[in-house]
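Just one protein chain is left out here, and the rest sit where they should.
Let's turn to chain A:
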Amino acid sequence: MAADAAEKARGKRAALSFAAVALVLGLPLWWKTTETYRASLPYTGISALGSLRFQLTVPVAVVFAKGALPGAQWRRLPFADTQEEESLLNPKTSVTARYETTYRGATATEQAALAMATVQEADAALLPLQEDLVGALTVYVIPETSLLLPQGVGVYVGKHRSAVMRGTQGPGDVLAAISARVQQIVQAMSFTTDSITTALSDRVPMDQLGTDTRRPFKSSLGYEITFSLLNPDPKSHDVHWDIEAAVNSYVQPFLDKLGSVANFSVDSQILYYAVLGVSPRFDKASSSFILSALSLPHVINPVEARLGSSATSLYPVLNFLLYVPERVHSPLYIQDKDGAAVGTNAFHSPRWGGIMVYNIDHPAPDKAPLPLRVDVDMVRVMEVFLAQLRLLFGISQVPLPEEFLLESPGNKGLSDWELDRLLWTRTVENIATVSTTLTSLAQLLDKIGNIVIKDDVASEVYHAVASAQTAMLELASGHLGSAFQASKEAVTSSERAFFDPSLLHLLYFPDDQKFAIYIPLFLPMAVPILLSLVKILREAKQSKKEPMKTD
């Protein structure tokens, strides 16, 4: 009897200790070993980035030459003024344009520069006198009677970051009178609400997408530019092009100027027997061959397979093709929709590149032996290719009123203020991209508890958040150069974090599958323990009742 009771007691203790070990040791151990490692992420920082309030500050200096202001108003100089324009694009995005304008009189050296013979010389002389700050602008106001600007020209926009404008001669408040014109100049040289809204087209859905948004390449860390010479008729034409010299002289300065924006690599190739996919029509009137605008879209595809763009880097590729038509199809002209011949004889495709047709003069057949040696005039070709390159980067011509005189950027291909325009839109675009990427990454990681978040992914996210905040602050304080660099770093880090290969989850477990996995493991062990616990409890209850009964 006693042995029985002792046996039972030992049994009870054994069952209880099993249950204790299972609960105290087993359950936490199982929980710990099946949890995924998730490094912490700055969720508050990411949600703060979710609503973007851009403050874009442009430091403007308005310099008055002697005689541009009447005496009373001259004595008010120098003073500073700030103007703000806010536009709310959607509940989570708003853009405030802030123009910090300082008005001052010209110094002696500036006055001497403004007294030069031509406005181009004046611009060159004024350049060292300006502070070399990316994004800052200087407007020089000269008296209305000055002869610096040619007749009929009210404003001259230089190729750096300055403009010269003619003041008004009235007795009234000159400052108020010219402020509208100054505003127009500043907006043309930096950004307008429209250009910023276009850059934010991902966040702010636009109803009608014009070609201006579809044409330029999206902001990327690098681009690959390929120049190809297509010679479909090597028997007739022996074409030579000095592409290396042309790239060094004309393309490289342009790319160097854009060096802060992205990395560029340039290569070139010559393709023989590469034909356009479309046969041109013969036009009796001009006795030449015509490629109509409707057949142009079908030209690119057959040739693309041979361009070898798949063997290059992972960056977006821009292809520029120079096509020398076959002897039997010469001369070949491109016609636009209205049937008029195109002056440049070239066309481009958004986000792809451009093609130019280069016609050769053929002397009488008996005079020159075949193949005819052709040396391509690279200047003509590069003028077209650079124009296409500018369009593909989104550096489009700003529509300006008649009296504005725009200085051509020369061989550099790009004015400083055009670069600034690009930097404003790119910075805003980058920050918007970072915000979208990080928000969606945070949502994804929140929703799926099974994804492992490694330490380096977490550190990239922290870096991205910090850089984006720096970029916003720099934009607000008017330092465009450092804002752009910070935004570029933020984009790089956020893309690296988002596209990290370790973030792929294949652990989609529907609930019934979870049961199916755990039940065969835990049920056989749990059933005896539970049953014996139930038995122990029942016996304990009974033994409590019995003493009370017999009492």
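A few notes on this one:
Here, a contact is a pair of C-beta atoms (placed from the backbone, for glycine too) under 8 Å apart; a residue touches a chain by one contact, two chains touch by 3 or more; residues count from 1.
Keep this in mind: contacts and distances are computed from a predicted model.
The complex includes a chain that is not drawn, and of the options "AP complex mu/sigma subunit domain-containing protein", "Fructose-bisphosphate aldolase", "GPI-anchor transamidase" or "Regulator of G protein signaling 11" the UniProt name matching it is "GPI-anchor transamidase".
Remark: the omitted chain is touched by one listed residue; of A:L52, A:I300, A:L318 or A:V376 this is A:I300. From the set A:Q73, A:T193, A:S349 or A:S532, the residue in touch with the chain omitted from the display is A:S349, counting the whole complex. Of the candidate positions A:D283, A:E383 or A:E403, contact with the unshown chain belongs to A:E383. If you put the hidden chain back, the residue from A:T101, A:S236, A:S330 or A:T437 that touches it is A:T437.
Although one chain is hidden here, its contacts on chain A can still be listed: residues 202, 208-209, 211, 214-215, 218, 248-250, 252-253, 256, 293, 296-301, 304-305, 309-314, 316, 334, 336, 342-344, 346-352, 354, 356, 379, 382-384, 386-388, 390-391, 397, 408-413, 436-437, 440, 444, 498-501, 503-504, 506, 508, 510.
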